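This report refers to the structure that appears directly beneath it.
One protein chain is absent from this view; the other protein chains keep their places.
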Amino acid sequence: MSPNATAAEEPVTTTRPRLADLDLPLGKRVRLHRLLYEHGVGNGTLMVLPIDQGIEHGPVDFFSNPAAKNPEFQWRLAAEGGYNAIACHWGLAARYMERYAGRVPLILKINGKTNIPSDEEAFSPLTSTVEDAVALGADAIGYTLYVGSPRQDDDSLQFLEVREQCEKYAMPIIVWAYPRGAAIEEKGGRDSLYAVDYAARLAHELGADVIKLNVPKKSDKDPQQPKPYDQLEWSYEEGVRRVVESAGNSMVLFSGGSKMGDADLLEKARLAMDQGATGLIFGRNMWQRPMEEALAMTERIKDLLRKYSR
Amino acid sequence: MSPNATAAEEPVTTTRPRLADLDLPLGKRVRLHRLLYEHGVGNGTLMVLPIDQGIEHGPVDFFSNPAAKNPEFQWRLAAEGGYNAIACHWGLAARYMERYAGRVPLILKINGKTNIPSDEEAFSPLTSTVEDAVALGADAIGYTLYVGSPRQDDDSLQFLEVREQCEKYAMPIIVWAYPRGAAIEEKGGRDSLYAVDYAARLAHELGADVIKLNVPKKSDKDPQQPKPYDQLEWSYEEGVRRVVESAGNSMVLFSGGSKMGDADLLEKARLAMDQGATGLIFGRNMWQRPMEEALAMTERIKDLLRKYSR
Amino acid sequence: MSPNATAAEEPVTTTRPRLADLDLPLGKRVRLHRLLYEHGVGNGTLMVLPIDQGIEHGPVDFFSNPAAKNPEFQWRLAAEGGYNAIACHWGLAARYMERYAGRVPLILKINGKTNIPSDEEAFSPLTSTVEDAVALGADAIGYTLYVGSPRQDDDSLQFLEVREQCEKYAMPIIVWAYPRGAAIEEKGGRDSLYAVDYAARLAHELGADVIKLNVPKKSDKDPQQPKPYDQLEWSYEEGVRRVVESAGNSMVLFSGGSKMGDADLLEKARLAMDQGATGLIFGRNMWQRPMEEALAMTERIKDLLRKYSR
Amino acid sequence: MSPNATAAEEPVTTTRPRLADLDLPLGKRVRLHRLLYEHGVGNGTLMVLPIDQGIEHGPVDFFSNPAAKNPEFQWRLAAEGGYNAIACHWGLAARYMERYAGRVPLILKINGKTNIPSDEEAFSPLTSTVEDAVALGADAIGYTLYVGSPRQDDDSLQFLEVREQCEKYAMPIIVWAYPRGAAIEEKGGRDSLYAVDYAARLAHELGADVIKLNVPKKSDKDPQQPKPYDQLEWSYEEGVRRVVESAGNSMVLFSGGSKMGDADLLEKARLAMDQGATGLIFGRNMWQRPMEEALAMTERIKDLLRKYSR
Partner (left out) sequence: MSPNATAAEEPVTTTRPRLADLDLPLGKRVRLHRLLYEHGVGNGTLMVLPIDQGIEHGPVDFFSNPAAKNPEFQWRLAAEGGYNAIACHWGLAARYMERYAGRVPLILKINGKTNIPSDEEAFSPLTSTVEDAVALGADAIGYTLYVGSPRQDDDSLQFLEVREQCEKYAMPIIVWAYPRGAAIEEKGGRDSLYAVDYAARLAHELGADVIKLNVPKKSDKDPQQPKPYDQLEWSYEEGVRRVVESAGNSMVLFSGGSKMGDADLLEKARLAMDQGATGLIFGRNMWQRPMEEALAMTERIKDLLRKYSR
């Protein structure tokens, strides 16, 4: 049922790209190989632990598990749980990575902002640089792109500078592709299929190696989406597959979002992987629990990922 | 009936400039010769396949032919159909061009934006650079100029930097000359003769080698155009010829716009070429159909172009 | 009746500065000498043919003489009519100058904009650079300064960069000193004596070598001018003389504006020269007529200029 | 009762970090050692005298003690009182430091602004550079970060440049982490626990070595804070401890704010130090009194700090 089975005679990659098939410079290959095959489950999948919520949401996310307020918690979880990488800003990398250097790959998140002012004209400024990432021995950078924001021009130009630096150092780029801003909210909202689908394609055309997406959601605002999304009937399987396809041969990570039940979380992970995701980036769902519980859930996710070798 | 037949004694080029007659630096001659005479029909005409709609419109353009969502589709169509060039952003060039390198000339589209926020103050930020184009072996860059936008100052300054880089590397410049913004809508709209005519002249004076235009359209808003456009009587032949003349000795490409019937498309192509266009840049009209159909229509367009050797 | 006859014992230059009296770097002397004494009438006056209306007004200015739409028309008129220089943007210089290289001096107009959006916050962005002017063998650059615009800070900073580059290469600067913007319209309008007088002085203090002005006009809005302009009684001779004096020892060119009758045009030229202008910059009044007529009128203007040797 | 006692087996630093435990480059170690152990009480605590109120508030702060209007007053107080450092802008350092060079360590405050315009969109521009700090022999720079301001993007980018320069020269960074702007005022105000807590974490993640905070205050606007702060019950001890923890392993300084009674000031100092602060930065509370009184109070604060060796 591949949509281009009839049109293309040669086999093409529509879902879950394989590193070996991609036309990437050598340094990107080295770093992505390290992330995909030398850590975590080691089978070409990704399980990333993000700890940038302190900037994006403030300390509020640490109330349910005060131990997690100390960044040491996440570094230890990433190390002991065997994640493919931890993703954080410069301050947490520079100040807590020492004991984990070389053991836990780093994705340096290089832009971010508080959620205190309105998101109507969202823009996420740099907090560090690609050269910082190189100096810290990072294996990728993370960049938040606010797709559809009225300030998309500033975002695009900032991203261009980042991408050029990443080309220079052959540093892989992971784009947090987030629909955001007043116009998005008028056209179905940030989690609508329209919005996530557009975000996936934009990040791909701009040159993302890996794209972080949210699973699209159905909502009352769906009829506000542009045609033909406003009338589209879709199952979650179809929705996830659609946005994975829109990401082209960029790899896709799905985020977990706010904390949910264990069964739901595992189901979300299975759904994502079945439809072609390369991996998962679960933060609050992992570290908003005591360490032992967090390690146990990590193990369950890894068991799941083992089924998706590539 | 050439308007300057009586005024100018020496022959001047009002329509369809010939490369050999233009005062261009050597590198531009090499690259334009490659585009005009070494690919496509090879007779000095141009047939370009654009695939930047994923940024400009989102994945919505792929619903009618899901196979086209995979950029491989367009690369293969360009190669098998024998287009003069494919025009796309950096992500699609860097990630899909490998198998077609040297076979399909590249026009690197170096700016773009989503259509999610309003176009009232449209501005199209860079997504790549002229140096990227050089590094990819491109034969031209494409730049969208939003003529008449309240942000025309940012656009003009950005274009200046691009032009200077293009002079440095002798890289041909193709300007997507698009009237846009609140003031344009008040003065007859983006497709009015006034708007397209002004866009053609502006792109020419700013230094475009090739200018992409839309065929001007008549509409109810015509009386809102500034004088004397508000009262002007014109046939489509006259309208197309007028904007071609306003482009001076820059070559002109006409775009296809949204999908139309085959007869209409061929008629549009004929109209454009008869009035002095150098070529066509048809995207959705070509790849919003199955591959075999697309290749067949490509062949019909090429047959037409064969009549316009220069 | 010179206003400072009693105050200053040494002779000072209040009107029509002579190149030999000015403290200018060598390169500016060479280029200005070429403009003033090696072309045109060759007696220290200037007759400049501008063709930047395609950017500033659009193709609308070519309706009355369609032949003039082809920039070849203006280049030929400048060459055959023996103008001191042609003034145009980079596109028209780079693409049409080849046959006239060295025969017609070039004033490269390095900024410009369309008149499509409102002029309330007018700003004229660069379309080329001083280095472009050097590379084209130009003898001066032209810069539009929008005096009194709310964006005067951007304009001033942009002009500073231009001036510094002009010092570096000893390239003469011709400032199109144009009052513009919401505040100007509230204080009597862009053509009021107040506005033109202020524009002349500002351009002079900022370092213009030559200043292009419009002849100030009386209007119903005169009482809105700041004191004492609101009550000032003046003849056109006095108005022109006043603004020429405000330009200090910068040379002054007067523009023609939109097309007028031949007698009026010659009278305007005489008025300007009698009151101390160095020359004229007439565009539409020259090329909005058939070539033969344009050449004839050019000859009449040259006859006039011969009376004002300096 | 350490919140992560059960979760983390290895000892982690939640309060009052010790310089020797931190992963810092050599130059930062040298300079911080000089501040912490070579001046003031010399036991790893900090007592800083700020004199930037002339920019932030104007001369109004000098009315109660006119002698303090002469910056010589504060330099002499810092020297004779034995402060760990004085914090001031370039003008006061360059013009008054000569006699105290090497005796009083300098924290160069490198950004600041007047409080004349509204703080709705607060942004604090640079007044000097990290290289200035190096040239003055400073041991740290101070930077005001307006957390939550609508202009947080400009602030973040400016801070990034500062941080990169600080990395280059291994110059310690002290962040004045100040919640500010319209959105903060709508969410409980600049001194709310929510605001100060978020500010501490943001400064930490962005890479502050030391963070200056205000003691959070309870107010009528507390219910406007986001959840769960709106309902949170807390003592001042808990509030201070909470924000100290949010600063991670960055050291914390508490400010004194406007002048208060001596008993209250000492109590505030004790509260801060008991909950893990590294030191105090008291300005108006010290120099808004005659020199002898100021020196006496300084001695009392130093006595207190002696109890908190680290």
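Letters A, B, C and D mark the chains as written, and numbering starts fresh at 1 in each.
To be clear about the criterion, a contact is a pair of C-beta atoms (placed from the backbone, for glycine too) under 8 Å apart; a residue touches a chain by one contact, two chains touch by 3 or more.
Just so it is clear, the structure is predicted and the values come from calculations on it, not from any experiment.
Student: Thinking of the whole complex, not just what is shown, which of C:20, C:101 or C:157 touches the missing chain?
Tutor: Checking the options C:20, C:101 or C:157, the one contacting the hidden chain is C:157.
Student: Among C:59, C:142 or C:181, which one is in touch with the chain left out?
Tutor: C:181
Student: Of D:35, D:78, D:92 or D:286, which sits in contact with the chain we cannot see?
Tutor: Only one of D:35, D:78, D:92 or D:286 touches the chain omitted from view, namely D:92.
Student: Among D:170, D:232 or D:291, which residue is in touch with the absent chain?
Tutor: Checking each option in D:170, D:232 or D:291, the one touching the absent chain turns out to be D:291.
Student: Using the definition of touch stated at the top, determine which of C:19, C:208 or C:240 touches the missing chain.
Tutor: Going through C:19, C:208 or C:240 one by one, C:208 is the residue touching the chain not shown.
Student: Tell me, which residues in subunit D touch the chain that this view leaves out?
Tutor: On the subunit D side, contact with the omitted chain comes from 52, 54-55, 58-60, 63, 65-67, 69-73, 76, 88-92, 94-98, 112-114, 116-118, 123-129, 132, 290-291.
Student: Which parts of subunit C face the unshown chain closely enough to count as touching?
Tutor: Residues of subunit C in touch with the missing chain: 3-4, 6-8, 10, 12, 14, 22-23, 147-150, 152-154, 156-157, 160, 163-164, 179, 181-184, 187, 194, 197-198, 200-202, 204-208, 226-229, 242, 245-246, 248-250.
As a working rule, only the chains that are shown with their structure count from here on.
Student: Going only through chains that touch each other, what is the minimum step count from subunit C to subunit D?
Tutor: Minimal hop count between subunit C and subunit D: 3.
Student: Based only on mean CA positions, could you tell me how far subunit B sits from subunit C in angstrom?
Tutor: Roughly 36 Å, centre to centre.
Student: Calculate how many whole Å lie between the centre of subunit A and the centre of subunit C, each centre taken as the average of the chain's C-alpha atoms.
Tutor: Chain centres of subunit A and subunit C, defined by C-alpha means, are spaced 58 Å apart.
Student: Check each residue of subunit B and list the ones that touch at least two other chains.
Tutor: Residues of subunit B never touch two or more of the other chains.
Student: Taking the touch definition from the header, please name the shape of the chain graph: line, ring, star, complete or other.
Tutor: Topology of touching chains reads as a line.
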